[in-house]
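Following this message is one structure expressed as structure tokens.
The complex appears here without one of its protein chains, the remainder shown in place.
Naming follows writing order (A, B and C), and every chain is counted from residue 1.
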Amino acid sequence: MDIRVQAAPFDFGAEAGAFAEGHTQAGAIVTFTGVVRGDDSLTRMEIEHYPGMTERALEKIAGQAMDRWALADCLVIHRHGPMVPGEAIMMVATAARHRADAFAAAEFLMDYLKSRAPFWKKEYREGAEDWVAAKDADEAALGRWDGD
Amino acid sequence: MDIRVQAAPFDFGAEAGAFAEGHTQAGAIVTFTGVVRGDDSLTRMEIEHYPGMTERALEKIAGQAMDRWALADCLVIHRHGPMVPGEAIMMVATAARHRADAFAAAEFLMDYLKSRAPFWKKEYREGAEDWVAAKDADEAALGRWDGD
Amino acid sequence: MIDVLYFAWVRERIGLPKERIETQAATVADLVEELKAREERYALAFSDLSALRVAVDQDLTDFDAPLAGAREVAFFPPMTGG
Partner (left out) sequence: MIDVLYFAWVRERIGLPKERIETQAATVADLVEELKAREERYALAFSDLSALRVAVDQDLTDFDAPLAGAREVAFFPPMTGG
């Protein structure tokens, strides 16, 4: 388990490649990355977080994924601070013997990270700055992990 | 849509990075890669394919994914010929505005590619060579894409 | 004494990221009532609790959570990571 919370940009391709090369016994590698979209005249984004709780929440979510699926490993990188369109905001990667485990765990990590890790996005457009509202769909997505 | 069937090795990290950088308006990028596992004393693997039909089958599967989900793009790279443990066999990547589309399309691509694209794996171990048997689970996985 | 932290628009409305508060509040909800009674900016920030989330000692919890022994309480809007 490798959890990184950082202000610095990261190179998604290099991280994805290194993760895959570090887990060649697993066979199946899934990655997700989220990129700042430059549409709707967005000029920049700023992510606030809760130092201490952020790491704690991500460790907990990643630990749950490791317990629930047969994973060899997982990686979470999440940035905070200012970023511009085209930059990667975050990524997750999972390694497993079977693709179903790698996919399910990556989706689980994303669903929980969206709604249970203390990050808040603010979008800057010409003359306007707005906190991104949480989506009902993101909260609802958590429901699919209950009870099975 | 970028479909590549090739004998040459490819660099998963470099391909994943280039795909993400080429689709920064999409926001959500999912990748899957399959790596030759070196366990059970496997020394090498050889993938046979059906030139012509392979490209045709992959184009069809990728086209179905593009029609079914709101994807900005998708990429499929699949190797054939000899390869050794640690090498990437294949990868898929999907780009979408919403992560649910990117994840579902990547899983769909994998499920169909496993059972509907004409590739056959042969595993070589000391003194033995065996064609990999298709898994019932892989055929069954296709069922989840029916009817919705 | 307890550290109270505010994030995102809660921080902006209240006008500070963190303060140290002397309180005997038994629960988070009691603490919220004390804060609302202080000043208009608190009343405004806490006017709709359904739009807020709370963590006690860095674990997400509910507004009826007890504060006995707690060192740190944080208020913030629903998270929007990922």
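To be clear about the criterion, a contact is a pair of C-beta atoms (placed from the backbone, for glycine too) under 8 Å apart; a residue touches a chain by one contact, two chains touch by 3 or more.
Keep in mind it's a predicted model, so treat the numbers as computed, not measured.
Undergrad: Among the chains present in the display, which ones are touched by the chain that isn't there?
TA: Result: the unshown chain touches B.
Undergrad: For the chain left out of this view, which of B:28, B:62, B:75 or B:110 touches it?
TA: Counting the whole complex, the residue in contact with the absent chain is B:110.
Undergrad: Considering the entire assembly, which residues of chain B contact the chain that has been omitted?
TA: Touching the chain left out of view, chain B contributes residues 34, 47-50, 52-53, 56-57, 78, 89-90, 110, 113-122, 131-134, 139.
What we mean here is this: only the chains that are shown with their structure count from here on.
Undergrad: CA centre of chain A versus CA centre of chain B: separation in Å?
TA: A distance of 23 Å separates the two centres.
Undergrad: Centroid from C-alpha atoms only, then distance chain B to chain C, rounded to Å. What do you get?
TA: Measuring from centre to centre gives 48 Å for this pair.
Undergrad: How big is the gap, in whole Å, between where the Cα atoms of chain A centre and where those of chain C centre?
TA: Going by mean C-alpha positions, chain A sits 26 Å from chain C.
Undergrad: Which residue numbers or ranges of chain A touch two or more of the other chains?
TA: 34, 110
Undergrad: Multi-chain contacts only, two chains or more: what residues does chain C have there?
TA: 82
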